[in-house]
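For this view, one protein chain was removed and the others were kept in their places.
Letters A and B name the chains as they come in the text, with residue numbers starting at 1 for each one.
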Amino acid sequence: MGLGLLASRTLRTTTILSKSPRIFASQDPSNALRSIVSTPELQNPEAAAAAQPNPTPDLPPRTPVAGARVHLPNPDDAIEVFVDGYPVKIPKGMTVLQACEVAGVDIPRFCYHSRLSIAGNCRMCLVEVEKSPKPVASCAMPALPGMKIKTDTPVAKKAREGVMEFLLMNHPLDCPICDQGGECDLQDQSMAFGSDRGRFTEMKRSVVDKNLGPLVKTVMTRCIQCTRCVRFATEVAGVQDLGMLGRGSGEEIGTYVEKLMTSELSGNVIDICPVGALTSKPFAFKARNWELKGTESIDVTDAVGSNIRIDSRGPEVMRILPRLNEDINEEWISDKTRFCYDGLKRQRLNDPMIRGPDGRFKTVSWRDALAVVAEIAHQVKPEEIVGIAGQLSDAESMMALKDFLNKMGSNNVWCEGNDMHPCADLRSGYLLNSSIGGLEKADVFLLVGTQPRVEAAMVNARIRKTVRATHAKVGYIGPATDFNYDHQHLGTGPQTLLEIAEGRHPFCSALLNAKNPAIIVGAGLFERKDKDAIFYAVETIAKLGKVVRSDWNGLNVLLRNAAQAAALDLGLVPESGKNIESAKFLYLMGADDVNLDKLPDDAFVVYQGHHGDRSVYRANVIFPASAFSEKEGTYENTEGCTQQTLPAVPTVGDARDDWKIIRALSEVAGMQLPYDTPGAIRSRIKTVAPNLLHMDERDPATFSASLKPDFCQKMSLTAFGTTVENFYMTDPITRASKIMAQCSALLLKK
Amino acid sequence: MRTTHHANVRSFRLSTRSGPFSLLHPQNLLHISSSASSSAHFPPKKMLARLASKRLLEIRQVFRQSPQTSRSLSTALNYHIDSPDNNPDVPWEFSDANKEKVKEIISHYPSNYKQSAVIPLLDLAQQQQGGWLPVSAMNAVAKVIEVAPIRVYEVATFYSMFNRSKVGKYHLLVCGTTPCMIRGSREIEDALLKHLGVKRNEVTKDGLFSVGEMECMGCCVNAPMITVADYSNGSEGYTYNYYEDVTPKRVVEIVEMLRRGEKLPPGTQNPLRTKSGPEGGNTTLLSEPKPPPCRDLDAC
């Protein structure tokens, strides 16, 4: 959009210029014939510049590009520069390109990326600066006070046209078969600065394609050596695998030795690649981007709630892309989020089924299935009814499930991951209180029993960003695991935690000297018997290190599942630890990671969900439900931010939304739930957890440090376990995905 | 001339497509094109025939060009292919003598900028290995300076002086840049290759010699020249000498002397020159230089 504007503005300039007959007269006609530039006056930029009238300063105010914001921490540090005659105030240290963005001018660029270090090697962002002898690479040039920047002069345009010609020289003409076609920076910018013919008569360069694993497809001949991927891998992903090899025209991106890119963020290089050199392997040749319908939604494969855009064509999810959200995922998403979508098309439950006496499932109508379940539910004692919500459940359906089971007389309803003893009493006891964005302010991290790299890749990326920027110290207690930043492995179990709590550990000094210490406790500890003792120790450390203050709350819990936070807000907690053993009627709402070994054989199991995964094999009745891409659902992420998914594709077969199924079942069972619309169910939620209605807002927990359990439980000395065994397969969707299976086979190989 | 010729070809193509007459006969082509060409000092048929044959030759040359000939870097590949003697599993370590040198090299740099030592360390490793860098040597360097191996690979692939495949004990590098090329470096390279019976970047069967090309060696006043990188005595006796003003005959002599193990003084090989001075002694500036007039303070 910005470039189109730029092109039209350039065209306008040239039309103004071509009205000047002097310039036309000065042109040698034979020269114009040989020229590849379509505007003849560009052959003589100086004369054209001289003919141009001085830009009038009374330009209409412009809107900054892509929401570029100026934050002036110190008004004295502000400097004023003029972009095309339009004055802008910017803080000291901003580059010329950023100043132009603030002024509302989109500078074409390939190598510059706002979240990566500046390379300045593509030269596409050349602008003219008054009193500078040459065009200036705006991305690498700091803006100086009073600088007069000109972005659409013939000099700048000609410079960019020259750069573009060199870039296109070795770029193959395979746009019609290139997956980047339609969303390619080079394609877009060649509309503004490219020529319709080339002067290059030599052979084009060709480069051997690299194998970067099952996710990223490479066509290295298309590479324009912007090094964005190299910088991304080094700086954000923290895997130093990619590099720039060779020199001159033989330069290429590669790993030199045969090596796969083993990062959980590797998919993001597809987005940052400005050309089609790195594209998505699963999406290769599947669709064109202009055929796709984008739906802005939320990722549910982990507790981070990354903002995503689901691109669909007809009834099919074609790909998933990140959406910008500075507070949660910036503009990256993990590979699991990006590539789990093919799991949405496999192993789907599409019809209600009842297990017959022969042990085989047979397809029945909704009416029959609901009638059977309602009848059985009335035959068992109320305390033998148990409901478990799965890790992908939305708040609405969990509310409906809890209300329904309460009406049946049972309060045994909880969410996966909260099986044992979650601390649901205080909201601050299960949230990431310092918020994901707030982690950047921390200077010491203490990770207790959590492996953020596999549990919440985006939180890990945030910690890594902080560690890189401020050399924050990271201490880790738990089993040995991979980190992509410097860390100290303090110990493996509660013993170390106790040592720190008692001030006997060398890490204590770092914690005490820190300005903003952050403690992150993994939600996997909820499942330990001695959870209370561990949390008591953690709170002692927090008190010791002044982690919880009025201006900083660094005591965090990192949840594992998308449904966990909302479930705890809604009060879905088990009554006692032995519910499953005595259950006669088990209602599983997408719960596949529950251990059903202790379930009595005569228990009646209803499975409501979207994938034939694990629990379905124990089920007596199956209700097909819709997946997160097919429904409107509220999710709360680990920091307490409420967000909503939107339906991108229709549901499959005869499946229905989770809450609608429970609503229908309640009616058949004779105890109708009082809501018929999502609006009505939300007003019910409002009475339980009003924060779940504040969309896209983070409701911080109102903390009260005094309400601490004052009993001391005996702490066992067994080491902390690994919460997530396989990063790529954690829920029914990712377990059904072929791509994720490939990833875990190839990338997790030791 | 070229443009008229193109126009003729185009008109010929157009007419075959549009007209019902057969234009395939060359006579017809010549007839039509001669009518189009206006400047005809000599018989148009002859001129056009010559032009046509010239063009054909050009086209044929374009097709004959093989892609390999365009690469002239020390080792062409920018990626590694495992081979029995060059793979990451081959153990490689600095020798004990060189470990001292490594310490000494690293001591030149601030301790938080150890990675600056990558080039001297790679050079040391290359000398120790006998003129080339196996991938395990690069990994060893990466370990010493505590960076990811890819950062070392980047440097090693960038500089053409780092050889990533085997070279001979005497690695001969012919300067191929313009001044040397004008003074006949192509002939010198051809003479070397012919004498040794190898191709560029190939090692002779006895493992003694290999020939490569280098960009400007910076001694253009003594063009053409070759460099002999002598790895026969390990990193202690390593020499890297320029032999300047060479001729195809002289380089063959140099190769034979190296093969016999004789020492020969580096520098210009032209007996009439001393260093970079002109042949046969100075021809100008023979007398004492006079001071510049304005500096003569007495004259003022």
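Rule of thumb we're sticking to: contacts are C-beta pairs under 8 Å (C-beta built on N, C-alpha and C of every residue); 3 or more make two chains touch, one makes a residue touch a chain.
Keep this in mind: contacts and distances are computed from a predicted model.
Missing chain, UniProt protein name, picked from "NADH dehydrogenase [ubiquinone] 1 alpha subcomplex subunit 12", "Exosome complex component MTR3", "Large ribosomal subunit protein mL43" or "E2 ubiquitin-conjugating enzyme": "NADH dehydrogenase [ubiquinone] 1 alpha subcomplex subunit 12". The chain that is not drawn here is touched, among residues A:P315, A:P506, A:P674 or A:P690, by A:P315. Considering the full assembly, A:M353 is the residue among A:M353, A:L401, A:A625 or A:C641 that touches the omitted chain. The omitted chain makes contact with just one of the residues A:G653, A:P674 or A:P690: A:G653.
For chain A, the residues touching the absent chain in the complete assembly are 314-316, 344-351, 353, 358-361, 611-612, 616-618, 652-653.
The definition used in the following text is that only the chains that are shown with their structure count from here on.
Averaging C-alpha coordinates per chain places the centre of chain A 49 Å away from that of chain B. Interface residues of chain A facing chain B in the complex, by the touch rule stated above, are 203, 208, 210, 240-247, 250-252, 254-258. Listed in rising order, the residues of chain B touching chain A in the complex are 65, 67, 70-71, 73, 76, 78-80, 82, 88, 135, 147-151, 153-154, 157-160.
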